[in-house]
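These notes concern the structure reproduced below.
A selection of the complex's chains, in situ.
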Amino acid sequence: MSVQLAHNSYGKSAIRLFKVTRQGEQHEIRDLTVDVTLEGDFDRAHAAGDNSAVLPTDTMRNSVYALAARDTLGCPEEFAGRLGAHFLGAAASAARVTVRIAEHRWHRIVSGDASHGHAFEHGSTEARTTRVMTARDEAVDVESGLEDLVLLKSGHSGFAGYPRDRYTTLPETDDRILATSLSARWGCEDFASDHDAVFANVRRTMLETFAGHDSKSVQHTLYAMGEAVLQRCREVHDIALSMPNRHHLPFDVSRLGEFHANEIFVPTPEPYGLIEATLRRSARDR
Amino acid sequence: MSVQLAHNSYGKSAIRLFKVTRQGEQHEIRDLTVDVTLEGDFDRAHAAGDNSAVLPTDTMRNSVYALAARDTLGCPEEFAGRLGAHFLGAAASAARVTVRIAEHRWHRIVSGDASHGHAFEHGSTEARTTRVMTARDEAVDVESGLEDLVLLKSGHSGFAGYPRDRYTTLPETDDRILATSLSARWGCEDFASDHDAVFANVRRTMLETFAGHDSKSVQHTLYAMGEAVLQRCREVHDIALSMPNRHHLPFDVSRLGEFHANEIFVPTPEPYGLIEATLRRSARDR
Amino acid sequence: MSVQLAHNSYGKSAIRLFKVTRQGEQHEIRDLTVDVTLEGDFDRAHAAGDNSAVLPTDTMRNSVYALAARDTLGCPEEFAGRLGAHFLGAAASAARVTVRIAEHRWHRIVSGDASHGHAFEHGSTEARTTRVMTARDEAVDVESGLEDLVLLKSGHSGFAGYPRDRYTTLPETDDRILATSLSARWGCEDFASDHDAVFANVRRTMLETFAGHDSKSVQHTLYAMGEAVLQRCREVHDIALSMPNRHHLPFDVSRLGEFHANEIFVPTPEPYGLIEATLRRSARDR
């Protein structure tokens, strides 16, 4: 029998990087988690234990810190792009390098009317993300995104008109809680876009649409959010949204003798709905 | 041989409660996690399997929802107090009821100049907490607090002048990152305090002191924060602070041939320092 | 501008199912986590808020429990297959149903020479997994696997002979700790395989190979494990292995004046190496 190595990849994940840039008392901080993945011809490492082509993942980690020290980081997409180009040079057997970055949010502490230049409070779990793929013979592929932005609507959300079978017990409702932990990933027409500006625009558009939508279902709101992004952010070519439905179950207090005003809900971690879709600008429209 | 039941307690933990109060399109939301614990004479349940005195923890859960539905919640301390009184009445064998509440933070989504009355974005991991103990023959004991407020100083923080032994390798520094996940708990002289106002005052005082302090150590900053609270918040009688030291290790890029500007750090989850202290207004001062 | 729904899916995740089957005092227990995903023509739900084709995810959950009650579960692959067929029937607009199952491990408590028929101790984090895709016009696609099987070798493991650049500081070693949390997924030639027997054979083969291998790298051991599976388990057509490298860093006690015997290591959660590959029986070999 002979065996074929159909696919292989390796790299370093969860490289934590914190960079401080000081302008006197005013500090800028950046807090990133970086993953590096190489794909290519590493057959002899697998089949023969020959490591002569295997750039150590420890070297990958060092390289991330060295490149972070050398230059201004720039936006996540830029830093990921520099890392991708570096690793393609450093690992001769690599055909493709994928760099993923999640940037964590911090806010400067503001107290009274004084802002403290070097003191920060951590933000929510939301992260700004990017995934940049760099290959020897292809254009760089850049995806931008965000993950774990936790949102909730306590009005203008219902779910009704669905098919029923013998296993259906869910009551229809025109007034439910809709809560989700939004992740989104989008690609731009032009790789040299101003990623910071696009990010701000896409994020604002998704939030505004979520807040203002008359939701008939998670699918309905997800689609409206994606559609609004494609309409308002002309640079964005496609967008994938993932919206787990974090159920907040109404608790029927009437059976306990209390007046039931549809005010009491039980947030439940599991099970959860999982709604995902990718929207794309139509061909004739590009 | 005979066996003595030296201590016992039971209750329901992690009761998740979400309450929506609607004023037309303007909604108020509250998101709480409630723990209820009873102590008392439950010996026959333990030794004989006699449940006649054991208020089921499922009933505790229902009761939390019923009482949440019946009235305005009020601040966490108030709701915990109402629950405590209820359970002392409901469980004749309970000598003491302890109710713990953690309130989770949500912010109204603000977009453009419009604020959306029923759409919310989740805040950070920080929770406002309380622990209220209600006993048959004692005054109600109220403790207020917060937990998991993640803070970081990138300047005005050092650690030097410490003793060295054969196992000491840490270099002294006058410029390190100080990061922590602050938890604090405090008690007030008067149980009828305006807990919302005290909370806001204590939190602001801790943040301002953390931001403005010239830190010689975590202990030094923790003490300054506690001292400032006791000075500025006259209602507060004592305060316990817990400040894990979330190490951000400097990464020496000079050995990689890069210029070393003390800008690159590696956040590490473990091990972590753990610094805790309780400060109290001196007796002569009360 | 017009927008195209390029892809969409929805379903229920993290459905927790525990089933007890009693033969007098001898109980069998099964502990599963089930995810259901539908893909198909749900365009009107997205674009128009029309739910007439949207089988509720709550109905999916109920259906899992109903089908679990009706029949003997069988192996995870069988139960996932029954669920797939059911949902294809229940959701007319679904073109494809994907069911994922993770089965959690429990061991009967054995004490003295008595085995207790209805008392169990939870096993490790390892789960047996499957993913079954059922489509209207395609053969059922069955993948079997396991995840989070945590393994460690304290001997016969090295890493040397790798390329060095200016960012390389890792010392070569012929004696390191190799630790991983193994995940593997495999497909069989014949969908009607005895999945329990194949699972046992694949798992045993991976463990024996891991234990007995002279490891030059994670890649080297991963490949040996996959190759052994393809050699010894004739039903298996291909296998994908994922082996994060959970670094155990040697701690140099010689700088603390202690004798350094390469015995003391620091397990670190991050960063971690991530090594993945898919091996396939060569075409001429099938």
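Should a chain be cited, it is by its letter among A, B and C, assigned in written order, with residues numbered from 1 in that chain.
By our rule, a residue touches a chain if its C-beta (ideal position, glycine included) is under 8 Å from a C-beta of that chain, and two chains touch if they have at least 3 such contacts.
Just so it is clear, the model here is predicted, and its values are computed rather than measured.
Each protein chain is a copy of one sequence, and the assembly as a whole in this entry counts 4 such copies (shown in place: 3).
Criterion: only the chains that are shown with their structure count from here on.
Chain centres defined as mean CA positions place A nearest to the mean of all protein CA atoms. Between the chains A-C lie more C-beta contact pairs than between any other two chains.
The centroid of the Cα atoms in chain A and the matching centroid in chain C are 24 Å apart.
Distance between chain A and chain B, defined via averaged C-alpha coordinates, is recorded as 30 Å. Distance from the chain B centre to the chain C centre is 38 Å, each centre being the mean of its Cα atoms.
Within chain A, the positions touching two or more other chains are listed as 16, 62, 66. Contacts from chain B toward chain A in the complex involve residues 16-22, 25, 27, 29, 31, 62, 65-66, 68-70, 106, 109, 111-112, 116-125, 149-156, 177, 204, 207-208, 210-212, 248, 251, 253, 256-268. Considering their complex, residues 166-167, 169, 255-257, 269-270 of chain B touch chain C.
Note for the complex: chain C touches chain A at residues 1-16, 35, 37, 42, 45-59, 61-63, 66, 90, 159-165, 167-170, 214-220, 222-223, 226-227, 230-231, 238, 240, 244-245, 269-285.
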